[in-house]
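Here the complex is missing one protein chain, while the rest keep their positions.
Should a chain be cited, it is by its letter among A and B, assigned in written order, with residues numbered from 1 in that chain.
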Amino acid sequence: MAWSIMQQALPIFARAFGLTLRLSLIGIVGSMIVGVIVSLVQYFKVPVLSQILTAYVELARNTPLLIQLFFLYYAFPVFGLKMSAEVCGIVGLIFLGGAYMAEGFTGGFNGVSLSQINSGKALGMSPFQLARYVVFPQGFALSMPALTANVVFLIKETSIFSVIAIPELTNTALDLIGMYYRSNEYLFMLVVAYAIILIPIILFLAWLERRVRYGAFGN
Amino acid sequence: MEDEILKVEHLNKFYDNWQALHDINFSLKKGEVLTLLGPSGSGKSTLLRTLNGLEDYKDGTIYFQENKIDPTPKNWQLLRQKIGMVFQSYELFPNLTVIENVLLAPVKVQKRNENEVRKEVEDLLARVGLSYYLNAYPRELSGGQKQRVAIVRALAMKPEVMLLDEITASLDPEMVRGIEEIVEKLSKQDHMTMIIVTHQMNFAERIADEVLFLENGKILEDTPGAEFFKKPQTKRAKEFLESMDF
Partner (left out) sequence: MVHSGINVLFEGSNFARLMAGLWTSIWIAAISLVIGLALGTIFGILRTLPNKFVRFILRLYLEFFRIVPTIVLLYLVYYILPRTFHVNWPATWMAVLAFALWVAAEFSDIVRGAIESVPKSQRESGLALGLSKIQLFRYVLLPQAVKLELPATINLATRVIKTTSLLMVISIMEVINVGQQIIEANNQQYPTGVFWVYGLIFIFYFVLDYPLSAWAKKLTKER
């Protein structure tokens, strides 16, 4: 491996690094928002809407992001809905991530023990109060492991944006390989870049998970 | 006329094809302590949970303060403010402190003034020896302390009747006595109306005005407490008492 080649590529990688971070952040925040809304609709069993959203969750979770992106990027323009690659990427990631996050929240809400719910009922709580004071606070803590796993998953999924030519990390590395035919160097830089993003995030999320769990359940 | 708090008539409860409760009939007057006794699986807890609307029933009628209960979720929600319940496993909310656990129902459900309620519940917590633990989390308390908080949490709603479901069954033996004393004081000093499921026969003998002896979901005996422990009417009850440690 040649260090000089890597050095020269550093500014290009830095730009791609920033883009991967930015797209990940937008995707994660968007997915969280969609996930919360979907899981609330499902929790309160809003008629019709909750069935529609269940179908959405199953469709999004059981199909690959790549084909979702191809659909947005290549098939939608046929009907006059043309979006830039970046917008397609974000929309696709939120479509996928929203379903995963919804599953995470719902799993947490369902994990709250029946005896806790009964003890809330025994205090005369209405269904809404039960959700507000018992199910949501405990359910959120229970859903933390799934949510943090989803965060890491979504960051890694941004690598698939490379197939619709969004110049994020993976796409940039491939471009460089295509231009200069130095695969070892650029792939090494690519792996290191993901490590720099993910290792601190994984450590932080593990810490956060412990904190939330302790706050809610004391263990 | 005596104040009747609860009356149950011809109550039957089914789980799919299995009948958990058979034609239950009894009534409970203000200030009275009713103790449900019987072997495990005899339907005591099911009956208690039914009286709090935690189990539904198709057959039979329950009257609360002489009004027939229409067993809709909405009605039960309102009634539960008058029918306090304490569980074997405490079921404090782990994400809330002691005082938050106790204030939650009076302030959020009953919409009472927080400062007023706080005074009251601080007194109640002091009575059970928990003044120093107002801001502790349940995880920092012993089982006995948790159960005291759970009792106060139910009392804070000023219920007309309290349902106690084996509240000492999960406790270490040395903690049991303290909880029993609290319940006895509630009866003797505050004249709280209570229905108690317990396996502690000494305690039942001290506190029961009336005993319902259940087996296989049927009431075999409905006898005043003083009589039941000296001279049970049925052979099954006699055998049951002989098998229990006093």
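Worth pointing out:
Operating definition for what follows: contacts are C-beta pairs under 8 Å (C-beta built on N, C-alpha and C of every residue); 3 or more make two chains touch, one makes a residue touch a chain.
None of these values were measured; they are calculated from a predicted model.
Shown chains touched by the missing chain in the whole complex: A. Residue A:L59 is the one among A:I33, A:V46, A:L59 or A:V87 that touches the chain not shown.
Screening A:M125, A:I160 or A:L205 against the full complex identifies A:I160 as the residue touching the chain left out.
In the complete assembly, the contact with the undisplayed chain comes from A:V191, out of A:A2, A:V29, A:V87 or A:V191.
Remark: the residues of chain A touching the chain excluded from display are 58-59, 61-68, 70-71, 74-75, 78-79, 152, 156-157, 159-160, 162-163, 170, 173-174, 177, 183-184, 187, 190-191, 194-195, 198-199, 202.
Convention: only the chains that are shown with their structure count from here on.
Rounded to whole angstrom units, the spacing between the C-alpha centres of chain A and chain B is 47.
Residues 49, 52-54, 73, 76-81, 84-85, 87, 89, 91-95, 104-105, 108-110, 137-140, 153-154, 157 of chain B touch chain A in their complex. Interface of chain A with chain B (complex): residues 115-116, 118-127, 129, 133-134, 137-138, 141, 215-219.
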